[in-house]
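Got a structure for you, written out below as structure tokens; questions coming shortly.
Apart from one protein chain that is not included, each protein chain of the complex appears where it belongs.
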Amino acid sequence: MAVDEKLKIELGKQGVMVTTIQELYNWGRRSSIWPMQFGLACCAIEMIATTMARYDLARFGSEVFRPSPRQADLMIISGTVTKKMAPQVVRLYNQMAEPRYVIAMGACAISGGPFKQGYNVLKGIDRYIPVDVHIPGCPPRPEALIQAFMTLQKKIDEQHLTGEGRPRHLDEQAPGEFQVPEFGEHDLDPPSNPGTWTVPKIIQ
Amino acid sequence: MSSFGIKNEKLAGWNRPPVFESDGEGELLEVAMGPHHPSTHGVFRMDVVLDGERVIKLKPVFGYLHRNHEQLGQTQSYLANMPYTDRLDYFCSLTNNWAYALAVEKLVGQEVPERAEYLRVILAELTRVQNHASTIGFLLQEMGASGTPLMYAFREREKILDLFESLTGSRMMCNYMRFGGCRVDASPAWIEATRKVVAGLPAFVDEFERFLMTNEILMARCQGIGVLRPDLAVNSGISGPMLRASGVNYDIRKVDHYGIYDRFKFRVPLGDHGDIYDRYMVRMLEMRESISILNQALKDLPAGPVMDPKAKIRNFRPKAGESYGRIEAPKGELGFYLISDGSPNPYRYRVRPPSFINLTVLEDMCLGSNVADVVLIFGSVDIVLGEVDR
Amino acid sequence: MASSPYFSLAVLFVVALGFGLAPLGLAWLWQKVFSPAKPNEIKNAIYECGLQSRGDAWVQFRSAYYLYAIIFLIFDVEAIFLLPFAVAFTGLGAAACVSMLVFVLLLIEGLAWAWAKGVLTWA
Amino acid sequence: MLGDGILKGLAETAKNFAGSFVSKERMTTVEYPEERLPLPEAARNFPFLVYDGDDWEKGLRCVACQICEKECPPKCIYIEKSKDKKPDYVGKPQIYPAKFDIDISVCMSCQICVEVCPFEAIKMNTEFELATDDRFGGLLLDRKQLARSNEYYHEIHPTEASEVDARLAEEKAKVEAKAKAAAEAAAAKAAAAPSANTPASAAVAKPQAPVEAKPATAGKAAEIAKAPAMATAASEPKPVPGTGTDGPAPLTAEDQKNAETPAKANAREPKAQGEPKE
Partner (left out) sequence: MKSVEEIKAAIETAVPGAAVTVIPNPAPNAQHSLLIGAQHGVAVAEFLRDNEELALDYLSNVTGVDYLDKEIPEKVKVTRQVSKTVDGVEQTVDEMVEETRKRVEPGYLEAVYHLFSVAKKHGPVIIRMRTANRTDQVELPSLTPVWRGAEFQEREIFDLFGIVFTGHPDLRRILMWDEFKDHPMRRDYVEPDDFEYEPTAHDEVLKRAQEHKAKVAAGEAVQ
């Protein structure tokens, strides 16, 4: 049962703060998303530029870039995920603590981008791990990364604690483990994780 | 040659007591400073064998960002390769463009109008300044000064990126040069804005120098660490600030006389110990030289066309032949080797990456030093993974 | 019982204990009710820069490292013992001084061995 | 003495800290959502299709010549030609793109499509707030989402837009002048020799480009002339996936005949650049 807005505003005027556990929980988690220090290629430089003085990412609670996956709850895949790097990316994602989000930053992380026709480039990281926000651009501007942060924060705000709208980490059925691909003789096997990657029907 | 006037030699690190000989008690620990590591500027892996803290063996492992740049180069047309060169060394996209344009111009004997040559020099030197500032910022970041020098360096870099964006349209991926000139002419307002930024650069370098040069921690941690002998450097094909820090006078702007660098008066800074501190000093002094080149180039920038009218952009079919064009990129000698067989896409498209070859001596420099110094030595080599793995 | 002098102290102690344990209990309750634990062996594997970690970290280090720590420990504890001796020094006889001297010299001998072994030269 | 290097460094940061209260120049942070940096004029993010007038369907300048599709390095443009024709801004019936998709999850915003487009039909947009969580629906922009009006183009790239308009207007004037001249010549001929047996040249008054017209080289899509001649490149028909037909309807003979003239190589005069952000 949500508190109805008008009552909330009235009480707010008299200095009484009314909230639900869900709002408090979501507010707590979205205001301090600690990204993992995980730069792959050119988009990593734009990510660093976003944390620098001019486009200050610290204003969104992401001041600290944690090197170790154990203490990070957001993985910004900034750059090209090659087939040699894919098992490491998926293993790092597995090793992150459970409420974890993924931002696929840049064309290469979403779909292989300009290097798509190559033999060593993974065509998009959402073959192996679920991606929450995609940022197109090559590289996307620092403001675009901040706007993606705000999109992710809105998305966290709308999450419910129970019922079917609840996020992956509160849902027993949601898979906690994502299969790490092995190095095959010609390509990674399996080439994609069927659990998270569904090839859409050909639209044309 | 005195080592840049730092008088108190006793502080200089290289007269330290002999390295502690391991008495063979402890076992060796094999650890991977792997693809995901805060100090490796991206996805680079070093398999290190440690005896306590001392490095016994170090094997670099590449390929985590191998984006098959050369194979794509051979399937695309000459023009379509130009935006891909921005993604090679993604700190200095304009010098990559220039190296590729130079190689193709050598392939077909294409001249470049005066104003385009001047614009190329101005943009290349701006790229060199922002690359060296960022490199020093990252080097200090790895030394522990987390943030402050990097913030100062990036504040300066943002100003230069604004210039790139207002001229070419993109901050980092300029895709600006064509075979036979540049894509867009620089408006007088842009020239004025460049003058203003260049006027502010000496103050920034002075501030950086006052900030860092005589800092005891910097001297204690950098002097005498990662020493590279000049003969090993030349034999290993090292190029750029690392080579000059070992005292070898080899700057391609002076050797190859490409572009119009002969018209500008600038000196080539050399180090004499070849350690991290000399590499840091060579980069600081190169920034000063670049600023003097910028001032000279901005002073007599001629008017005139920016693009040679006869130059073909689309449907460009050079006759059969090969060409190797190289320039002095901020990280070293960046070369493009093109073999053409008359078809619109090159038969063989090879990039000579300075960072990749500068890593040949990483193990020689790191043997016997502490793990913490390996991070610094690796930072002083200044590599970018897009260029290392291509 | 309410008037015993220590009653307020006990209340304070209980409140402090509760203040400490309540969030832990809440977190444990939350975890049991809302977010199910999903351990798996990839997640619990050793983190080594994204790779499967080869080799073992339980390695016999060079003696210099732990000896350095032990020596620091010795002199730290010695300083604690010297403290009461120094405070009551004026009222003590010669026997106390001699025994304290034996105690200090014994430790100095340990330092001499370490110095000879070269543990202290850090390089 | 030993610590003076560090003290000098601390003095430096203290100066900057104190300075940040006084001088505007030291306050570098831009609070993005509230306070935005004005994008410089040449900024480019993703392409968009320019249309004249108000109806985007009719006003599209693109004539589906597929040059940008061939020249695009990451190959992220997909064009399907239309069967019928619509009059373009000069009034000459032209093919228009039935489908024009750009996959912005692949596009590397390198503006080569703008450079090679001979019809000023595709320009670079400066919109960058496109983060979405739906990869295939949200990041594949079709014709409708790509179309922007010419006024919008004037908004984001003022000098470049006005220059392009000047060029197009001048071409339009030249074509009309030719058409008028051809019409008078035809009327004069009809008046002078009413029984003239040679019909006027084909309905389309094919103005002769001032530049000497060399026959187009056969083979691959030859380069498009910037000359005023209305010309479409003869490009090999592209098999339409999934529809099973072996290819779109072959180009009408009249298009085939339109020999384009490989004019001087430099397709574009240097674009003057607006002044950058202060």
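Letters are used for the chains, namely A, B, C and D, taken in the order the chains are written, and counting of residues starts over at 1 for each.
The criterion applied here is as follows: a contact is a pair of C-beta atoms (placed from the backbone, for glycine too) under 8 Å apart; a residue touches a chain by one contact, two chains touch by 3 or more.
The structure displayed is predicted, hence computed values, not measured ones.
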Missing chain -> touching shown chains A, B, D
Only one of D:E12, D:D52, D:E69 or D:D88 touches the unshown chain, namely D:E69
Subunit D positions in touch with the non-displayed chain are 69-70, 75-78, 101-103, 106, 136, 140, 238-239, 241
Hidden partner sits against subunit B at residues 62-63, 66, 68, 70-71, 106-109, 232, 234-239, 248, 250, 255-256, 318-324, 326, 333, 335, 337, 339-340, 347-348, 350, 352, 356-357, 359-361, 389
Residues of subunit A touching the missing chain are 83-84, 111-112, 116-117, 119-120, 123-124, 183-187, 191, 199-200, 202-203
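Methods note: only the chains that are shown with their structure count from here on.
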The chain pair with the larger count of contacting C-beta pairs, comparing B-D against B-C, is B-D
Between subunit B and subunit C, the Cα-mean centres are separated in Å by 48
Multi-chain touching residues of subunit B, meaning two or more other chains, are 34-37, 83-84, 155, 158, 173
Note: subunit D residues in touch with at least two other chains are 28, 73, 108-109
In the complex, subunit A touches subunit D at residues 53-56, 59, 107, 110-114, 116-117, 124, 126, 131-138, 140-144, 146-148, 150-151, 155, 200, 202-204
Listed in rising order, the residues of subunit B that touch subunit C in the complex are 16-20, 22-23, 25-37, 45, 51-52
Residue positions on subunit C within touch of subunit A in the complex are 34-36, 38-40, 42-43, 45, 47, 49-52
